[in-house]
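One protein chain is absent from this view; the other protein chains keep their places.
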C-alpha cells in the first residue's frame, strides 16, 4: 500500500533539471518559484520576471531590499550582473514573441488536451489572470507544476478542465509529485515516475488518459 | 503686370511663424528644412527627426560631425540639450500617435480635398514613401510647403491630384510663395497673400477652388 | 527644450475631473505615484475609470496597503480595467456586489492596448486569451490559417505616473522594476503628470538613456513634498 505524501520539493527539483544553460525561464509565483533553488551546478538560466526584468536574482538580505525592485508577486528581489530592466510592453513582447523558452506555472486543473486552468474559480476566487494567459500562450514550452492531488484526493490532471481556462492546448509538460508527463496526442505521456509511486498506481488514481511510454523510467530524484 | 519669382525663403519664413513655443515639429527634407532658420526669437520648438531623435539641432561645424548622428536625409546634425534618441518603432509611435503637432512636407501636387502627392511619379521617380505616409497620416496638423508653380507654369495646387497619393484628406495648411491657405470644405481658403501678388491674381492662375476669406489679409512678411 | 510646470500633488489631483479615464502606473504598488494618489484620495473625486495593471495591495484592518488600493476602497472608481485584483480583496467584493464594474484583461494585452493608444494603432491581433473567457465578446481576425483576437487601443484622459528622475523639460528616467506600465501610460493620455524623486537641469539626462521623452509629460510633482 503506497501512501501519497504531498512533496513540492521534488516537483521543483525535477523541473530544475529540464533547463540547459542560457535558457530564458519565467517561474510563476508560488511553487514554481522554488525551482530557482534547485538549478544544477553550472546551469545558469536567465530568469525573466514579467513586471520588467531579466536576470532575476535571489531575495535580498532581509531589510536590504529596494522598494523599486520587486518580482511579479511584489516580493523584494535582486538583479544579477548582465540583467536588465524594461517596461511592460517590452516584457510581454519578450513573452509573447516566443523569447521565453520555458514558463512554469501553478495549476488548478490541467487536462490531457493541454488545457490549463489556473486563474479563476467562479464565485469563489476571481483574482484576474495577470500575466498568466500571456505566459501560457506565448512561451515556447509551458510546464504545469503541481501537486498531483487536491486536498480532496482528486487528481488535478483531468480528462477535461471544468474551470475557466487560462489557455487552450498550450501545456507541453506536467510535473507533479508523482511523475513527469508530456502532454501529447490527447494524453498525458508518463516520462518518469517518482518512487514509491508506480505507473500503475498513477494510472489508477488519475481519471485521465495516461500513456506509459516505452522509455519511461523511475526518476533518480529521491 | 505681376511677374512670378520663385521664393522658397518666404515659404519657410511664413511656416516658421505658425508654431508656438513647445510645439513638436517634423520638417521634411528639402524646403521644409529651411524653416528651422526662421523661427522667431524665443519660440523654441522641439524638432523631431523620424530616424530617431527629438531635439534636432543645427548642422555641426564642417568636419565635426558624428557618423552616428544624422537626420533623415543622412546629413550630419547635432542634438540640443534635453533632446533624446530612440528606435524607429518609438519614433513612429510618436508620429502616428499624434504626438507631433506639425509636420511640414514638400509637394508634387496638393489638392483642395487635402490630398497630397509627394513621393512618386510613376515610371520616372519611385524612391519609396519613407516616413512621409506616416507623417501625413499621423501628425496633428499637416503643412504642405511648396513653390506655387511648377517650372511649366502649372500650379501645384490642384482640384484633384493626378499622381499617386501620399495620404488622403490629411493636409491642413498649404504655404506657397504666393500665399498661405487652409484646406477646408473642399477648397483652398486663402488666409494671407504675399505682395506683389493679389488674391485675384492667385485665383486666376490656380485651377482649383480658392476661397478668399473675410479675414484674409496681405502678409507683413516681405 | 522648454521647462514644464512643477505643481504640488493637490494641484495635480485637481486636474483629474469626475468621469475621466485615469491611467496609473505601478505594479502591485511598485512604481505608483503615491503623493498624487494620496491627494486624489483626499480630494475624493468619483466616477473615474481606472486603467492600471492591478488594484494594488489592500490590507484590510490596518494591514499594508499601497498604490491605488485606498481609492478603490473609497469607491472613487466606477470602472476598473486591470489584469489582476487578487491582492485587493475589496475590489473583488465590489465586483461581486455589483458596485464597481471590473474588466479583467491579460497583462500583455493590457500593455499592448495602452501602447496602441499611444502609438496611434487601430488595434493589435493577439493569440493571448483565445479559447478563454478573455475572448468573450471580442472581435476575431483570421490571418492565413490562424485566428487572433482583435484588441483595441485604450487611451486615457490623465496619466498619473511615477519616475525616479526628471529634467525640467520633463524627460524621465524610471528606477528598476518601478518602470513597468509607467512609460506606456505616459504615451496614451491627453494629460500626463509625473511624480518624481529627483529633478535635474535640462541637458543633465543622457539623451541615450531617456525612458520617456519630455514631449509626453505635461506636469511634474516632486515626491515627498506636501
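The chains carry the letters A, B and C, assigned in the order they are written, with residues numbered from 1 in each.
Please note the rule applied: a contact is a pair of C-beta atoms (placed from the backbone, for glycine too) under 8 Å apart; a residue touches a chain by one contact, two chains touch by 3 or more.
The structure displayed is predicted, hence computed values, not measured ones.
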item: Partners of the unshown chain among those that are drawn; value: A, B, C
item: Omitted-chain contact residue, chosen from A:17, A:96, A:189 or A:205; value: A:96
item: Hidden partner chain, touching residue among A:24, A:39, A:126 or A:178; value: A:24
item: Touch criterion as defined above, residue of B:82, B:138 or B:179 at the omitted chain; value: B:138
item: Residue of A:82, A:153 or A:215 in touch with the missing chain, whole complex considered; value: A:82
item: Those residues of chain B which, in the complete complex, touch the missing chain; value: 49-53, 66-74, 79, 85-89, 91-92, 95-96, 115, 120, 125-134, 137-138, 164-169
item: Absent-chain interface as seen on chain C, which is shown; value: 112, 116, 119-127, 139, 141, 143, 146, 148, 150, 152, 173-176, 206-209
item: Chain A, residues in touch with the chain not shown (by the definition above); value: 21-22, 24, 44, 46, 53-55, 79-86, 89, 92-99, 138
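In this text, only the chains that are shown with their structure count from here on.
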item: Most widely separated chain from chain C, with each centre as the mean of CA atoms; value: B
item: Separation of mean Cα positions, chain C and chain B [Å, integer]; value: 36
item: Separation of chain A from chain C, taking each centre as the mean of its C-alpha atoms, in whole Å; value: 29
item: Multi-chain contact sites of chain A, meaning residues that touch two or more partners; value: none
item: Numbers and ranges of chain C residues touching at least 2 other chains; value: 115
